[in-house]
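For this depiction, one protein chain was excluded, whereas all remaining protein chains were kept in their positions.
Per-chain residue numbering starts at 1, and chain names A and B are given in the order in which the chains are listed.
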Amino acid sequence: MSTSSPSSSTSKSAVPALAALAAALVGIAIAFAFYVAPEDADQGISQRIFYFHVPIALTAYACFAWGAVKGLLLLWRKDERYDLESYVAIHQGTIFGSLTLLTGSIWAKASWGHWWLWSENQLVLFLVLFLFYSAYFMLRFSIEEGPRRANISAVYALFGVVLIPVSFLAIRLAENIIHPTVFTRDGPQMSGVMFLTFCIAWLAMSVLAYALYRLELLGKRLDSNLRELRELLT
Amino acid sequence: MSYLGDVATLARKDLRLELRARDTLPAMLLFVVSTLVVFHFALPEGADEVAAQGLLWVALVFTALLGLARAWAPERESGALEGLVLAPCDRSAIWLGKAAAVFAFLSAVELVALPAFALFFGSVDAATVAGVVLASIGICAVGTLLAAMAAASRTRELVLPLLFLPLAIPLVVGGVGASVSSEPARYLAFLALYDAIFSILCWASFEYVVSE
Partner (left out) sequence: MIGPEGALQSVVEARKLEKRYGSKRALRPVDLALERGGVLVVTGANGSGKTTLLRLVAGLAAPTRGTLEVRADRAELGYLGHEGFLYRELTAVENLDLYGRLYHVPERRERIGMLLERFGLWQARTERAGAYSRGMLQRLALCRTLLHEPALLVLDEPFTALDAEGAGLLDTQLAELRGERTIVLSTHNPERVAQLATARLALT
């Protein structure tokens, strides 16, 4: 099992460039969402939030999936390096998941007048996932650092990714017993510009997540290298 | 098939241990009945039977948690888990044997809980029983693995419920749906799906939970 951390100059210099790109894209996305895209007569501000809410949700899913992939690689290849990558991906996923809940709540208030809607399947799913991944951190930080912790975290990450579709199905089924009258919200009919705005926001969120991922990974690796050096010197 | 033989050996060991110690099972029985009594007082006047059905599932999930918290206790006392991991048997057999034993205990508790529930709150139909059986499989499969994860943690009693509850949510949905809905088959099928998917995942990944 090797622990080489390739902090080569290429991966270090990529981070500032990524951060700049992310900032630029987010700026463009906000500009499009608030100024360029046509205002929907019914929804107003909630429409604007929606441009971010769904991309943020999709990005969160992607982060969790990425974390699970890295976890699987850890279990398969037994390379310690994947543990940190899996952890950081899940950390980002949790952040974006919290943002999903936040933007979703704002959207719900703006659209329906309630800060929370049990009928919104996506929101409920994220609530369950939020609980699940919060427990990930509780678990991880209560186990001593080492291969055992890495293995357990990886297995838990895999459980998470399997839970996503299973929970979604459960929530769909639950609708029938909890809310017999099903709220059908007609998704906004997206015109060309709306769709473009949506795509820009999605790209922006993805790049932002990736930039944050690389940044956090870099920071944590430096930290662990430093600790290792310190240990060697004592 | 020595795999099944190993599973049987391990499950038998757990049953024997519980029969000797007699601590977990009586506690679970008392807990589930006490919980049902608490629910009677927690339900406001005029609450319908449907709401009560939901409470059966709350009682079952939390009683299961009580049992799961103790599932790996004998192994922890003597470090025996490492002894089992060192044995030539497949590591997944350790999980399966333990999960089977936990299922036996949980079923014994349900044999008391369901009639008690029927007595306090109203009848229990075949769909409910089927739901309970199917959900119990999922609870035991997933719970046993999560309990092993928690056993590696400093804060094991605290962390097990946190790990277990999000994964139990689909089971509760399936179980309540089977009791309450006019189409129980759909919910029972969902429970079977959960059991299949998560059992396979547990079976494949347990090795990594207990080894480096």
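Keep this in mind: contacts are C-beta pairs under 8 Å (C-beta built on N, C-alpha and C of every residue); 3 or more make two chains touch, one makes a residue touch a chain.
Bear in mind the structure is a predicted one, so any value in this text is a computation, not a measurement.
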Partner chains on view for the chain not depicted: A, B
Selected from B:43, B:58, B:85 or B:165 as touching the chain missing from the view: B:85
Sole contact to the chain not displayed, among A:78, A:109 or A:220: A:78
Interface with the undisplayed chain - residues on subunit A: 1-3, 78, 80, 144-147, 224, 227-228, 230-232
Sites on subunit B contacted by the missing partner chain, in the whole complex: 2, 5-6, 9-10, 13, 16-17, 20-21, 74, 77-80, 82-89, 211-212
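What we mean here is this: only the chains that are shown with their structure count from here on.
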Complex contact set, residues of subunit A against subunit B: 75, 128-129, 131-132, 134-135, 138-139, 142-144, 146-149, 151-152, 154-156, 158-159, 162-163, 166-167, 169-171, 173-174, 176-177
Parts of subunit B lying in touch with subunit A, wherever the complex brings them together: 145, 149-150, 152-155, 158-159, 162-163, 165-167, 169-170, 173-174, 176-177, 180-181, 186-187, 190, 193-194, 197-198, 201, 205, 208-209, 211-212
